[in-house]
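Report on one structure; see the data block that follows.
Left out: one protein chain. Kept in place: all the others.
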Amino acid sequence: MSRFGIAWLAAPATLVCLGLFAVPLGLLLVESFHGAQGWSLAGYRDFLGSAYAWGVVARTLRLAALTTAICLVIGYPAAFALAWTRGWVQSVLVACVLLPLSLSVIVKAFGWTVLLRANGAVNLALMGLGITSAPLRLLFTEAGLLIGIVNIFLPFMVLPIFASVRQLDPRLPEAAATLGGGPLYCFLRVVLPLTLPGVIAGGTLVFSLAIAAYVIPTLLMGDAYQTLPVMIATSFLYLQDPMRGSVAGVVLLALSILVVVASTWLGRKGEAA
Amino acid sequence: MEPGDGLNPMATPEPGHLRIAGVAKRFRQTRVLDDISLEVARGEFVSLLGPSGCGKTTLLRILAGLLAADEGRVTLGGRDLAGLAPHRRNVGVVFQNYALFPHLTVAENVAFGLRARRHAKGGIAARVAELLALVQLGPLAGRAIAQLSGGQQQRVAIARALATSPDLVLLDEPLSALDRKLRETMQVELRALLRQLGMTAIFVTHDQEEALTLSDRVAVMNAGRIEQLAGPQAIYDQPASPFVLDFVGQATVLHGNVVEERPASVLVRTALGPIEAPGHMLVGAPAMVAVRPERIVLGTAPDAAWNAVALPIAAGSFLGSRSLLHGALAGPDRATIELPAGKATAAQPGTVVPIAWRVADTLLYPAPA
Partner (left out) sequence: MIRAAGRVLAWAMLAGAVVFLLAPLVVTILVSLSPSPVFQLPNGRLTLGWYERVGRLDGLVEAVVLTMEVATVATAISLVLGTLAAIAVVRGRFAGREAIATFLVSPLMLPGLVLGIAMLQYFRAIGLREALPSLLLAHVVIVLPFVMRTLTAGLARFDFALIDAARTLGLSYPRAILGVMVPVLAPSFITGGLFGFLASVDNYPVSIFLTDVYHRTLPIQLLQYLGESPDPTVAAVSSIIIGLTVLMLIAGDRMVGLNRMAGV
């Protein structure tokens, strides 16, 4: 088969994706301009003119940014330690990272409500370690939400970084060391740039998943805590206000696409450097 | 440079075991192979020697059936291979980067062809053991490919290609990834092994020394054509074209014009003076004369059967047992002399030394445009 002929192999998947999500999203975009009295920009005017809506957007972005940052702080070093292990130990640890994906997000959320109670395991651990003296209120707080949401998305940070750490040539840091670089210099100039693709992949994934998270915020915070996905769901499912929902959907979609584009651009820049 | 003796142990090699006639291949606009014709006898070891990109791999792929030729015919053992899929050809291939199956062990790799051809289980085990013993890998049968060194992977690739007793084995630069020392050991082993099995082999390399050492015959390729097909000695002593002269070994090369035609030779005026060379060319034609470095001696011509010139020396390089001296010449001319190490001290850089060589050793070519 010629290398041109090969292009056709992508046709079925591309058609399926065009038909099943590109066109529907396009229709949603059209819908967002379609008010009760015909075409209008009213939806966007209302949305962009509302301090409340801006607050929701800011809250969504802050939640995603915090989630990504915490996942990175835990996941980056953990991925290194994971890559240092060998044999069955590594298999078991990888299984520990994969296995949580099998537990429904919904059940996990209920698990966390058990753990985050005033007399739950988290508070007992904090007090046992002497970090706090009295039980903290964690349930229905942003701290509790962050614990739950990081718990769900952490594997998506660890695994891509793990993959990039494993591809590191172990001789490279050694070579840098022989050239007179101290450990910190060697890390910043050799190890970090080489593992950056994993960080970008994991960060993009976690950020995109976190701005779209719906189940966890509603279960751990309730509907009063409005993020864009929660706003979309309430608009469509309870308020029967498809225009507001569509506009919020388009805004969320635009943010997601922005993240993907930015990460692709970052990845290219990383490759070129 | 020690050209191989080119002796074939088979007393009467069956001619035309593999016949390649007028094979051509084009990728888009570019002609990658142009009218390739070659006959290889059963048990013969023929090298394809040429620079990177000259079409060696393309020719091997056509022989293996992985690529269809645009023109020409290939027959193997009298059978026309046209349209015959690779798996029906019984041609063994050692790929450039070995292409060993990473998910299989050493023994499973060697057994792959036998399993594919649905040999009996017991027979497969015996044959695999035999081949692993042959390439001295018996103890590593159960190893994963990733745990082997480059040289060991190379042996597995050879054992895998030979396991099905192919009618022809194609080796695509099998030694180029190895370091020099290992490469020399493997050359000897590989040659002995193929000879022992009486295997017909086409060996691709861009290393002229390797080609000359190993082969019964060498086909020197350039830009999709075979420039010369001959035994190693003939390739070295009588290069058919300036390209072969240049690609194989070193030479002193002088350009000029034919000034006189004699019964069996011509006289060419060069920057170093008139040079006599055997052959025929018209007076006035631009010509190029050449001579191999070790044919040159220091001193003046003992008689008229020698050419003699005075050569300004630019630099010398010491090679252990011998030394090379390089002349200080302008334009496309160049001069290289090979001397036993002791004698080279006489010719210091900056001096002009008298040198001489036999007219019979002089090579004559029309000057390339």
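We just call them A and B in the order they show up, numbering each chain from 1.
The rule is simple: a contact is a pair of C-beta atoms (placed from the backbone, for glycine too) under 8 Å apart; a residue touches a chain by one contact, two chains touch by 3 or more.
Remember, predicted model here, so these are calculated numbers, not experimental data.
Residue-wise, the contact with the chain that is not shown comes from A:253, picked out of A:127, A:146 or A:253. Within the full complex, the residue among B:68, B:82 or B:99 touching the omitted chain is B:99.
The chain not shown here is touched by just one of A:123, A:195, A:208 or A:226, and that residue is A:208. Seen across the whole complex, the unshown chain contacts chain A at 3-4, 6-10, 12-14, 16-17, 20-25, 27-28, 31, 74-75, 77-78, 80-82, 84, 90-91, 93-108, 110-115, 121, 151, 154-156, 158-160, 162-163, 182-184, 187, 204-205, 208-209, 211-212, 214-215, 228-229, 232-233, 236, 245-246, 249, 252-253, 256-257, 259-260, 264. In the full complex, the hidden chain is touched by chain B at residues 61, 64-66, 85-87, 89, 91-93, 95-97, 99-103, 112-113, 116-117, 160-161, 164.
Heads up, the rule we're going with is that only the chains that are shown with their structure count from here on.
Here the CA centre of chain A is 58 Å from the CA centre of chain B.
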